[in-house]
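With one protein chain removed, the remaining protein chains of the complex are shown where they sit.
Chain nomenclature is as follows: A, B and C, assigned in order of appearance, with residue numbering initiated at 1 for each chain independently.
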Amino acid sequence: MATQQETETQNLTLVQAVRDGLYTEMQRDDDVLVMGEDVGKNGGVFRATEGLYDEFGGDRVVDTPLAESGIVGTAIGMAAYGLKPVPEIQFQGFIYPAFDQIVSHAARLRTRSRGRYTCPMVIRAPYGGGIRAPEHHSESKEAFFAHEAGLKVVIPSTPYDTKGLLISAIRDPDPVMFFEPKLIYRAFRGEVPEDDYTVPIGEAAVRREGTDISVFTYGAMTRPTMDAAEHLAEDGVDVEVVDLRTVSPLDRDTIVESFKKTGRAAVVHEAPKSGGLAGEITAIIQEEALLYQEAPVERITGFDTPFPLYALEDYYLPSAARVEAGIRDAMEF
Amino acid sequence: MATQQETETQNLTLVQAVRDGLYTEMQRDDDVLVMGEDVGKNGGVFRATEGLYDEFGGDRVVDTPLAESGIVGTAIGMAAYGLKPVPEIQFQGFIYPAFDQIVSHAARLRTRSRGRYTCPMVIRAPYGGGIRAPEHHSESKEAFFAHEAGLKVVIPSTPYDTKGLLISAIRDPDPVMFFEPKLIYRAFRGEVPEDDYTVPIGEAAVRREGTDISVFTYGAMTRPTMDAAEHLAEDGVDVEVVDLRTVSPLDRDTIVESFKKTGRAAVVHEAPKSGGLAGEITAIIQEEALLYQEAPVERITGFDTPFPLYALEDYYLPSAARVEAGIRDAMEF
Amino acid sequence: MSTLQHDPDDRVQVLDEDGEVVGDVPDLSEDDLVGMYRHMRLARHFDQRAVSLQRQGRMGTYPPLSGQEGAQIGSVYALEEDDWMFPSYREHGGALVRGVGLKQTLLYWMGHEEGNKIPAEANVFPVAVPIATQIPHATGAAWASRLQGEAKAFICYFGDGATSEGDFHEGLNFAGVFDAPAVFFCNNNQWAISVPRERQTASETIAQKAGAYGIEGVQVDGMDPLAVYKVTKQAVEKAKNPGEDELRPTLIEAVQYRFGAHTTADDPTVYRDDDEVERWKAKDPIPRLEAYLRGEGILDDERVDEITEEVEGAVADAIKEAEAVTRPEPEEIFAHVFADMPEHVREQRDAFEALREKYGDEAFLRE
Partner (left out) sequence: MSTLQHDPDDRVQVLDEDGEVVGDVPDLSEDDLVGMYRHMRLARHFDQRAVSLQRQGRMGTYPPLSGQEGAQIGSVYALEEDDWMFPSYREHGGALVRGVGLKQTLLYWMGHEEGNKIPAEANVFPVAVPIATQIPHATGAAWASRLQGEAKAFICYFGDGATSEGDFHEGLNFAGVFDAPAVFFCNNNQWAISVPRERQTASETIAQKAGAYGIEGVQVDGMDPLAVYKVTKQAVEKAKNPGEDELRPTLIEAVQYRFGAHTTADDPTVYRDDDEVERWKAKDPIPRLEAYLRGEGILDDERVDEITEEVEGAVADAIKEAEAVTRPEPEEIFAHVFADMPEHVREQRDAFEALREKYGDEAFLRE
């Protein structure tokens, strides 16, 4: 027989948690609408909007023409006019046609109107590699958006956080980029409350406490990082793993606090190294805690190359072995 | 009477050096062509292409429709077909409509065709603040491009370098982003050889030798940085100023060598702090020379805000006073 | 047949170059007619003064509108109170009618953040400097309004050059697909800075581009304020109450000319002939409407002189008020990035204020 506990949570995959977050917030708030390519009848190419069209109808779950600047540009108009659009970009690699609307307008509407107009909008896009996808389908370019003031950039790594962060993002009065790690869309399940709840934007989560080294990561890279940490534990290396969850603004307090405890750090992301978040995090660490630093911060990242076709993608993505090797380097410095 | 020396060089402003670089290379190589909004009869809104239309005609100095993705997209087709287009984007703030063509195609054509097709193209754009320009006209977003593998990003700061780097960029077999500091387009003159010559991409220049601290900068920020350095010299602080000239790929050897000598550093750029080049440079320094580091690397940058309207722009841009204060902080750590 | 259904090659006209009636005069009260005239005069005078302020170093770059008053004023007069306006950067005249005062416009071009704060009662979107980007915004707002069951029209202005941008295409295409109550108003002033209309596109008219989106397109004499009013009015009405099988959006091409430079940073003599300018000056919308109103007995010398005086007073006052506004505080840079200021932004603000405290304001200002 179902216990109280069981009736109130569901065991969901990450992509199901996306859907559940959208569903929950659309139920609660009539102003929320979902729009994008194939989000309607088809339920999204990853099924992230499955059933929403039947539930909420074509005015709130809108199949748009194939035009990303049009999607984001009209969503800005809608948001300024009082709705809360949640546009989906089918893959992060196809967000660039909308880049101008995102950086020149969504990110600046509040500033540019001194608060008269605002842009409460969540742009969702699956990101990252590892699913044997065709070209341009494996981008991990969160750093582009983290460099634009006026945007928040959220990347969840668990089903629970996904729903809670997505609801926070939808309720946020400003635009939020919500990048979903598609590699782990269905990799595991987690308990997700049926009710609405929020996970705050801008707060990292310590996934594993440790005393020897702090590893900062997010999204799909939390898994190889945790694997590496467990493996290193067998050798007596006690790794703290911090899942950033929001990459802009960064949770500097948690980052610095963890680093002050361990004195060593690595950052793991699949985005290219140069100009990636790892550099920013390293700069923050040495600004705030140089005197604690015992070794260079290791950057364990994608290469400074275009993402390869899938036969080579496993080499491109930081694997547990690469994470482990990087951590060892930092430990042995 | 003119000496040998005088007849072979001209005293040019930076924007005249741009023009001279284009002129010189178009003379030498029939495949080079210039295209963009108002580059033809009008000679460019900053006069960077002045007279080229009369000299080379409308097929090689092309006024295009007002469409940045079209400009870069057709230039990619031209480059792949054997020409060497030099598209101008009127202001860096208007490059975003072309962002997809730049990152998804120009940057990857060589990789994506295993070398069968290439994209020898130079995208020129004036960047930066300080000229009391209207909204969206003061962007400094070189970091967006530095994060995309497959692009080189060049930012000159003197007339001599401008011509030499531009010629290198045009001869480069791969796409180069060439961002011109419009604040100093006409701020001073410098000797520029009349002949063609090159300044290599990827090599920084030490503008002032010093032993106490290394300051890394580029573009329009070299001026306040040099001013601050001279001022600090009066107080006995001996500042080394390194003009990066290419921000991707960075000249790591010069950066690290300078830092090893001084043990302290600051980076000055007008781009926003978070995700800017300063973080990347800091990361490189601590990766390569942590044991030499005596103070945190100071990031003296634009704020993490949209660029303000011009009444406030002087506050936004790093001034000599801010640079000096930042250097003092690093010295006093 | 609706005016909008004209063959796009026919250019709608009500007054000819001499102000003689050559088409059906729209139904407008005397007050409205005089109001249009007065607003056109105000826009023109403001424009001349603004250019001279810039020349004197009292204002930054400024985009003049002289020659385009007929299109601006004629079209906004066709709007109702709660309709919306999405301008480019040149519609100070139209924006003024819609509640954005001259002082505000001056402050904007003087580089004050306050210039960007559209008054709460004005249904006007901020100036859009990146070309054509406002078009999808207008479509989105119009679509949102329709989803909410309202009957409002959303007019969006842009130039001939803007029609080459992808955002023009995407914005109009979405409007067609989602039947958004939008009026796309192209101020075809023949030039995009130095690029002539023929270099912008090989299509014969801009109006005919409407066909690509299944919506109506119409070409109007943009220097004939009454023709502009008439065409816009019909488009606005159709946006709110389309006929059977009719889509709401319309593309209006208002054929006109900018008499002056693109902006005060531009020198048009480099790329166009005086002859051309003179030919178009003969179509000046102001004398044209004035001649008509005088002919109808609605205006006479006395009333015109009164208006001249009013207009000059209003502009002088606005300049005085705008120039009395002092440089904003640096904290304005940080104030509106987000609803809640994040910690790192606050720290940057505070650190800067501390420095300013220490070194004095002058250390941070270039002369």
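Everything that follows uses one rule, which is that a contact is a pair of C-beta atoms (placed from the backbone, for glycine too) under 8 Å apart; a residue touches a chain by one contact, two chains touch by 3 or more.
Note that the coordinates shown come from a computational prediction; the quantities given were computed from them, not determined experimentally.
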Contacts of the hidden chain among displayed chains: A, B, C
Selected residue (touches chain absent from view) among C:G176, C:G260 or C:P285: C:G176
Contacting the left-out chain in the complete assembly, out of A:G21, A:G93 or A:G164: A:G93
Selected from B:T9, B:T118 or B:T198 as touching the chain missing from the view: B:T118
Missing-chain contacts mapped onto chain B: 33, 59, 62, 64-65, 67, 69-70, 72-83, 85, 97, 100-101, 104-105, 109-118, 149-150, 152, 173-174, 202, 249-250, 252
Contact footprint on chain A, counting only the chain that is left out: 37-38, 40-43, 45, 63-70, 93-94, 96-97, 130, 132-137, 273-274, 303-306, 308-316, 319, 321-322, 325
Hidden partner chain, residues of chain C it touches: 164-170, 173, 176-177, 179, 199-204, 208-209, 211-215, 247
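Here, only the chains that are shown with their structure count from here on.
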Chain closest to the middle, measuring from C-alpha centroids that were averaged per chain: B
Most distant chain from chain B by Cα centroid: C
Chain A-chain B separation of Cα centroids, rounded to whole Å: 32
Euclidean distance of C-alpha centroids - chain B vs chain C, Å: 35
Approximate Å spacing (C-alpha centroids) for the pair chain A, chain C: 40
Sequence positions of chain C contacting 2 or more other chains: 113, 116, 130, 166-167, 337, 344-345
Multi-chain contact residues (two or more partners), chain A: 69, 97, 100, 104, 111-112, 149-150, 249-250
